[in-house]
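In this view, the complex is presented without one of its protein chains, the others remaining in place.
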Amino acid sequence: MPKAAVDGEIIAQHELAKDVWRMEVEAREIAREAEPGQFVQLQIPGGAFTLRRPVGIAEVSLQKGTVAFIYRVVGKGTKALSQLTAGTVINVLGPLGHGFSLKAKRPLLVGGGMGLSPLLFYAEHAQGKADVLMGGRNVRELFWQDIYKPHVQKVFCTTDDGSYGTQGFTTTLLPELLQQEDYDLIIACGPEIMMKGIAKIAHEYNVPCQVSLEKRMGCGLGACLSCSIDTTSGERKKVCKDGPVFWAEEVFDLA
Amino acid sequence: MPKAAVDGEIIAQHELAKDVWRMEVEAREIAREAEPGQFVQLQIPGGAFTLRRPVGIAEVSLQKGTVAFIYRVVGKGTKALSQLTAGTVINVLGPLGHGFSLKAKRPLLVGGGMGLSPLLFYAEHAQGKADVLMGGRNVRELFWQDIYKPHVQKVFCTTDDGSYGTQGFTTTLLPELLQQEDYDLIIACGPEIMMKGIAKIAHEYNVPCQVSLEKRMGCGLGACLSCSIDTTSGERKKVCKDGPVFWAEEVFDLA
Amino acid sequence: MSRAINMLDKRLHTNLAGIYMNTPVLTASGTFGFGEEFAEFVDLSRLGGVMVKGTTLKPRRGNEGVRITETPMGMLNCIGLENPGVDVFLQETLPRIANYNMNVIVNISGSTVEEYGILAEMLDVPGVAAIELNVSCPNVKEGGIVFGTDPKAAAAVVQEAKAHTKKPVILKLSPNVTDIVTMAKAVEDAGADIISLINTLLGMEINIHTQKPTLGNVTGGLSGPCVKPVALRMVYQVAKAVSVPLIGMGGISCAEDAIEFLLAGASAVAVGTANFSDPAVTMKICDGINDYLARRHLESVQDIIGAAL
Partner (left out) sequence: MSRAINMLDKRLHTNLAGIYMNTPVLTASGTFGFGEEFAEFVDLSRLGGVMVKGTTLKPRRGNEGVRITETPMGMLNCIGLENPGVDVFLQETLPRIANYNMNVIVNISGSTVEEYGILAEMLDVPGVAAIELNVSCPNVKEGGIVFGTDPKAAAAVVQEAKAHTKKPVILKLSPNVTDIVTMAKAVEDAGADIISLINTLLGMEINIHTQKPTLGNVTGGLSGPCVKPVALRMVYQVAKAVSVPLIGMGGISCAEDAIEFLLAGASAVAVGTANFSDPAVTMKICDGINDYLARRHLESVQDIIGAAL
């Protein structure tokens, strides 16, 4: 897959919810090649940061030649990203890694927190074939609903505090959904503990499942081994190159 | 003299001539206290620079509460300064050091290159009492003329290449001017070799002379001794605190 | 104002080898003059102490040529211990700064072991809170670098100083060594009351236009945020190995940095280069440590010292 390091202009940047931002960047080469589940490494302009920051590709517009990212401000780097204004040029390295399987006819997307960002690209790509199950601590974290609605058939929600949807986690609601619908793929992105829970249930119900992992990254190109993980087969893999998307049984012991 | 570290908004920033910029910053406390010849230390926003950058105060507006700087892009720091746009907040530490004597009734300002920047504040302050003698390599470096004209009686120019005014250096023309006019103070700012030449001539003609020195600076407050110099009396002095303005005979051996 | 501050800083009060400090935030020698230069920006009495400019027996002119240059997130300096000498310090400076109500810690450098003793004795006067032995300044040719990299020589300096003063003696370690722990143990065994670390790393820059070293002294001492990972590692290693209190420094420019050093086992911290970019940074660091403790419902900074060990 051809990768590029593109100097792209920021077309739009705004805050979607407290500390969650959406940035859209003109980067035609990347927009053309990107597949759902892939990510980019953003170079923070200004010269104060040594490492790039990995973010999933949340939306792509082939026509405009843009890619959009949705990210949470958690530290210095994402803070600096959020302070960039439209018109600023940012270097985007990507698309990186491997995306989700695109063969599914009826996929269920399961996301928690910022994991919902790369799943959005998948939802758009699936053109109404997918459902989404989203979990958050409270209703405020489920601002994603409105973003997903145009792209999916159904939106299912869980909140830890019961302030909206089913009280509990995405794993609370998943068995019910798997009984009701004939999903042929589950793709999960969110906290590792959530993905592992989802993968176990998918395994029980015999639905193929992919998960997307996060690791600190240096190069993003498979060269530095910052992001190495163990796989169940004993082979070492690199999240940036062999992932970030893996079949659940590759990375989780589901027995 | 009270100093402050003020977070001020950049009110205006534009290029006066190739690589020479004027930046105006709202910093009321500093505007109120500043005297001609004093300087500030600018903190370059963005966190990529450890040291501040010293620049002379070129203009002050009491009413607007602003100070203006005129600076040449010579390296990374001044490059970064020139890329800041109006609306950006910049931290200004000042006013620092001691300015020129304000007792003169008929001062002659002699400047070369960016040395003309702090002299401008003096010219404005002198309200038409001063003349200015400016030197540059060629006519393009004398864009200062138009800036000075509203504030001085006469503008004298020299260029190295003779493309404008008298061919030669400011020292070429100075003796003539001292014969013609009864200046009671010469204040000089520019390359050290120029200032020394000016000081020697002033000494010959028995006109008091002040010069403004440049040294790399750490603190700007007299604490770190980055900017120590020898004085003719043998005493060590700090350019940032005891200067940048010195009586010529304090720092140059004029015998 | 000083009363209000004391209330505010209750959690930050500390005591190092008998030196009472309002906060565990000091300023590093050579970067803060005699404190007075920063009086408009800092409540000096709120600092744990001011480690004043390096002082020598005789006046020193320091190095010729360019003395500082900026590096990526840091700076190099080769001031070369310019100072008016200990006599001027005692007669003029000390009386002048007496009324700031701050802990004055005098940083001293000698060319011989004996000189450290002479200086320590001369400075055993009211108004001096402690003596800091600089054995690591990399800029001075006549001996400085040797004391700082040889455990026996450093120990000898400590013993000599201890023998000539009743003030607490702080030994400041150089980071330019293979084994910081051996150095620390040697100076602890020799009787150092406190160890401060780190001094600057030896570095240089070349001006590619002139094709000559930028600094007048060719090499200089590297300081600022860039050295923080090395400084923190050394503090952590030393804290595991010795029991005297440590003053950690090297690249501290915000409260988070200072907290890292406290967690790594420093009982107090000193701020150097960061004073240049923000003259009031030490006050912000005090506030930030206080907030960190408050958010965790901790009563005293003691509760976090060494928590990461």
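Read from first to last, the chains carry the letters A, B and C; within each, the first residue is number 1.
Rule of thumb we're sticking to: contacts are C-beta pairs under 8 Å (C-beta built on N, C-alpha and C of every residue); 3 or more make two chains touch, one makes a residue touch a chain.
All values reported here derive from a predicted model rather than from experimental measurement.
Although it is not drawn here, the omitted chain touches the following shown chains in the complete assembly: A, C.
Among A:Ala17, A:Leu221 or A:Leu254, only A:Leu221 touches the chain left out of the display. From the options C:Leu47, C:Leu197 or C:Ala264, the residue with contact to the unseen chain in the full assembly is C:Ala264.
When you scan C:Ser111, C:Thr219 or C:Gln302 for touch with the missing chain, the hit is C:Thr219. The omitted chain makes contact with chain C at the following residues, 71-74, 76, 149, 176-179, 201-206, 208, 211-213, 218-219, 222, 224-230, 232-233, 236, 251, 256, 259-260, 263-264, 292, 304, 307-308.
Listed by residue number, the positions of chain A touching the unshown chain are 2-5, 43, 48-52, 77, 91, 93, 216-228, 230, 236, 241.
Keep this in mind: only the chains that are shown with their structure count from here on.
If you tally contacting C-beta pairs for each pair of chains, B-C comes out on top. Taking each chain's centre as the mean of its C-alpha atoms, the one that lies farthest from the centre of chain A is B. A separation of 47 Å divides the Cα centre of chain A from that of chain C. With centres defined as mean CA coordinates, chain B is found 55 Å away from chain A.
The residues of chain B that reach two or more other chains are 48, listed in rising order.
Residue positions of chain C with contacts to 2 or more other chains are absent.
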